[in-house]
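What you see is the complex with one protein chain gone and the rest in place.
In this document, chain identifiers A, B, C and D correspond to the written order of the chains, with residue numbering beginning at 1 in each.
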Amino acid sequence: MHKLYWWQRGLLGVVGGTMVYLYLPIVVLVVFSFNSNAVMSLPLAEFTFDWYRKVLANEAMLTALGNSLIVASCATVLTVVIGVPAALVIDRYRLPGLGLFRRTILLPLSLPGIVTGIAMLNFYRQLGIPLGLGAIIIGHSTALLGIVVSQVLTRLSRFNRRLEEASQDLGAGPIETFFKVTLPGIRSAIIGSALLSFTLSFDEIPVTYFLTGRDNTLPMYIYSTLRRGITPEINAIGTLIILASLVLIVASVSMLKDKD
Amino acid sequence: MTPRQKRYWLGFAGVFGVPLVWTSLFLLIPYAVMLAVSFWTRKFPLFVPDFQFGNFRQVFADPQYLEVLLRTGKIAALVSVFALALGYPLAYFLIFIVRTAKVRNFLYMVVIVPLWVSYLLRAYVWKIILGTGGVLNSFLMWTGIIDQPSGLFLYNQTAMIITLTYIFIPFMVMPIYTALEKIPPRLIEASHDLGEGPFWTFLRVVLPLSWGGVVAGATLTFCLAFGDFVAPSLVGGPDGMLVANTVQTQFGAALNWPLGSALSTVILLLVLTIITISERSERYGKIDLD
Amino acid sequence: GELNILTWEGYADPSFIKDFETKSSCKVSATYVGSNDDFAPKLAAGSGVYDIIVPSIDTIGQMRLAGFVDSIDLKKVPEFGQVHAKFRSNPDVTVNGEVWAVPLIWGSVSVLYRTDKVTQPNSIKVLWNPEYKGRISLWDDKSAIYWAARMLGYDNIYDLDDTQLATIKARLIEQKPLVRKYWSTAGELAQLFLNDEVWVSNAWTGLIAKEIRKGGKPFTVAEVDPAEKSEGWMDSMMLVKGSPNTDCSYQFINYMLSAKGQCGIVGSTDYFPTNPVSAKTCLPAEEARSRHLDDPGYVDSLVMWQMPKRLDAYLETWNAVKAAM
Amino acid sequence: MKTIIQLENVSKIYTGGFKAVDGINLGILEGEFVTLLGPSGCGKTTTLRMLAGFEEPTRGRISLDGQDITDSPPYRRPINTVFQDYALFPHLSVLDNVAYGLRTGKRKLGQALVAERVKSALGMVGLLGKADNRPGQLSGGQRQRVAMARALACQPRVLLLDEPLSALDVKLREKMQVELKQLHQQLGITFLMVTHDQKEALVMSDRIVVMHDGKIAQIGTPEDLYDRPASAYVADFIGASNLLHGKVSALGDGFAEVDLDGAVLRGRLADSARGLAVGDAAVISLRPERVQRVTDGESKESLSVFEARVMNRHFHGYDVRLDAKIGGRYQDLAIDLRRDSIAMVDSLPPMGEVARFAMTAADALVFAEDQQ
Partner (left out) sequence: MKTIIQLENVSKIYTGGFKAVDGINLGILEGEFVTLLGPSGCGKTTTLRMLAGFEEPTRGRISLDGQDITDSPPYRRPINTVFQDYALFPHLSVLDNVAYGLRTGKRKLGQALVAERVKSALGMVGLLGKADNRPGQLSGGQRQRVAMARALACQPRVLLLDEPLSALDVKLREKMQVELKQLHQQLGITFLMVTHDQKEALVMSDRIVVMHDGKIAQIGTPEDLYDRPASAYVADFIGASNLLHGKVSALGDGFAEVDLDGAVLRGRLADSARGLAVGDAAVISLRPERVQRVTDGESKESLSVFEARVMNRHFHGYDVRLDAKIGGRYQDLAIDLRRDSIAMVDSLPPMGEVARFAMTAADALVFAEDQQ
């Protein structure tokens, strides 16, 4: 390693600081999840697993977690099932209006979630659709559709169309070609965006906020708990979520690595 | 129609059917309904269908809404600036200073991982850190920098900016990283070859070529921060109300959905304008690197 | 059956709800509001979510007028007659002979302060005292307007005119730099005190102080009725229109009027029971006195809540205050 | 031999109005090796893609074995393609790539038969050892072979090859040219190849179709095209050629003399140039390698002798290329002199000076000017 210029050293400082900024909160969260004192300030009290025990015994929280898993899974499946064909059409067909369609489908990505949330709320109310998990799933699918569409579109734009021609040339019809050639080609984009959809849905608040009925999702549960004052249980939940995310990330990375 | 054209349109209908129906039903119509409701009238105890522009007039005439919009814009802009100031060096470091791809990918993951940790929790931890009895005050007292815990860190706009910046940094890093990644190292060598040192090479080659990523990241960060309503309620103080909170209030306590819908419509239009402008300038910055 | 209740913190505490659940085989799940202004929007968003709501006395009229609730079939609430007559006869509880709400519990909103930091306040003005800049809190609720009105000496606090509202708005905005945070739940205010963020605030008398004392911090808090009087409130149970669980609902209402219910809720909140008959069977005499069981006249020493004549104007004023810099 | 592919008056106009192929008529015989040759953008790939079924002709008819296949989709044609970039499926092993066409659509063969056919196809291209590799692990030449094997495993009636060797480097390309040609001879399948490399076309084809702006400029054997180009365009495209512009100064018995303002060259009249009269503008084409050096005194009856100013000289190994200027208008003239002996280098004309050269009239061709 040769010696660093002044600006490289400065850069290193900024980067180091940013990394601290990114990870300090996570460290705090984890540390306080093992701290016995219910009021969260330094110095630390004793080490304890109590908060984890409390989390695991908290029925409302577990129900909310279950709901979140249901919502995130359904929303993910829907975004993939709707998003992939949408991306295919946008990529394949040169028709007037498709550009507008693409922009529309991508709009909720940059639009504050609250706007989508209240649009849905207005809509459900006019139709008399009851609020609840179903309503949330529809809301999430719509809000997150753009993730799958944009990722798959990016991949499709790099996808070699010749491969599809080669497949047809070798006797496979369009549907067989899709499943045997196109799908494997965009597989990692689908998995990647599905994972992202899942995470964002699992974490979603602004749309959910307006659409929950009886059923709470985990973030909504945490949100209402937070509004009623902090308890270190939240830190324990947070630590568990981080752990689960890490497992998910490592799994997805190693899953995607082998083939591309 | 030739058989071939028939196949073409059949395929189109088959693939496009579901997405079209879904998007119309659950995206276009809801926005349309929202627009429609924004013309309704609040009438105690609820609101009634109508067609009048009073709500929009109120949004623009009553200074409280403009004030909130401006404050929200200011905070979102500051968040974008800070996220850029921290995110760009980070992305630059990953691409140009880190030598081995393995380390680079690992560090990139390290930056992205926080994105996967619940948004809410990431916002709320700052409450623990910035509070009067919080980690930061404890640290500063321990080091002797201050002898009384300061109340200046939490429950104000600074806290909101710190929190929102923290939350949205990954959204800034990702597009910039992607843009920087696409810059062929050859171009930087070419610049050196033509006599330009590292600093000017950055200004003249790297920065312009990553402009698309900067614009994309800034737009995303701005729009997301603009619509946030959680951070204000967790770490914001009495002066921290953002436009999303105002909308929330109209759909909540104020029970004035028409006004809330009008506000949302205004936000929608604002965001559309920003996206359009950003797409323009991104296209300007988007240079064919092939 | 299942029972979804939109209510206040402490009103569905497992300490007494568990007992109800086993007895009735109705499962209770509670959602907590932080303000009376949360009821209408939750109900307006769509039906079929909640079975019972527990709004305060100033809000039940709005619920009825908006058509969110059904009237009470008194045949199914035999103990209704035991409730303090003062509450039963309230013009929003009984309207044209029909009963819309079953009183559950009542209490006051007084000034809560840290005795080590704040000298005992005798006026609401303490909340505007620059000495406590950055250590003041205020309930995030339209009642902030009542507080400002009373500080200003207005006596028509539920029927303020536009000039008065404008003055109030100005005073509240003037107060903002002194305020650390508006609180919206009891738990939040307790945390604000416990975390050293806040020294003085208006607060629901009872529960919050109790929570703070549980935090075990080395300071004490006290509640005080200011010279301008404390506010008085009463929360009632209402039946949400179209609820499929009316059976469970009535069982719940009756349970809450019973000794188990009344003493349970008193125990978890330190507020005052509305049914002295059943409460007396379970409260020790000392507590019965401090809870004004035989002294409904205490209500008159409070400024009892009513629905403001121009609710919208009040809400708008309060929102404008919050939106301001 | 019977015609296997017949294109009748086939045109392709792309959306946007660009006419890529313009009324082509072409018959290909069974077992033939035919090459489409022409500069970039002349419509070669478009023609091939219409045959494969990826593009629909705007007008005209394509038939195979006499049956109209204009409307049938690619996956129903007994035609296979070797793509320019090979288009190997990156997610499949070499074996699965080659087996792809045997396990798909209607042609679902049994396990054993597939294995056998894959083996024979891979054997044909000498890649049996790589069956389990992914395409990403192969070199360019190996990929090219896999693409061949994949197409051939389907036992197509016609094999289409779109610049099959253009992605390879020179040495490998030359080697693969020979291999491809041998494969064609072995299999007896009809090959239709596209290339823009005239050398490749000359080496490999039975017949070459020279295309120009979507039309066919000439069809013929390599020798036909090289020795009897129908137009100056073809002459220029096949082999290096000097095209010199002048006026006809004399005519006679299938020969013409062209005056280049000072230098006069004699050449054969092209078939298409029979109508030329003295005084008409004409183009004379002569190949650099057919020009000889004649020393000052020398003069041969059978040769047309001319003078040119030598401007520059490049070493080509095999021979020496002279850049010369000829005639009053100083037209560029390239001359390749063979370095048959090392000593000869010294007898090269000095640079910047006028020297004498000669050529047989039979080796130069005269075209009318407007034909170019």
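Assume a contact is a pair of C-beta atoms (placed from the backbone, for glycine too) under 8 Å apart; a residue touches a chain by one contact, two chains touch by 3 or more.
None of these values were measured; they are calculated from a predicted model.
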Answer for the absent chain's shown contacts is B, D
Among B:Ala36, B:Val81, B:Val113 or B:Val205, contact with the omitted chain is made only by B:Val205
Among the options D:Thr15, D:Ser40, D:Gln67 or D:Gln186, the absent chain makes contact with D:Ser40
Full-complex touch with the removed chain, picking from D:Glu8, D:Asp227 or D:Asp261, is D:Asp227
Touch assignment to the omitted chain, from B:Met1, B:Ala101 or B:Leu194, lands on B:Leu194
Contact residues on subunit B toward the hidden chain run 184, 186-187, 189-197, 199-200, 204-205, 208-209, 285, 287-289
Missing-chain contacts on subunit D, rising order, are 40, 169-170, 178, 181, 196-199, 202-204, 222-223, 226-227, 238-239, 287, 289, 312, 314-318, 321, 323, 338, 341-342, 345, 360, 362
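FYI, only the chains that are shown with their structure count from here on.
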Busiest interface, counting C-beta pairs, is A-B
Dist(centroid_CA(subunit B), centroid_CA(subunit C)) in Å evaluates to 38
Touching two or more other chains in subunit C are residues 44-45, 195
Residues of subunit A that touch at least two other chains are 39-41, 121, 210, 227, 230
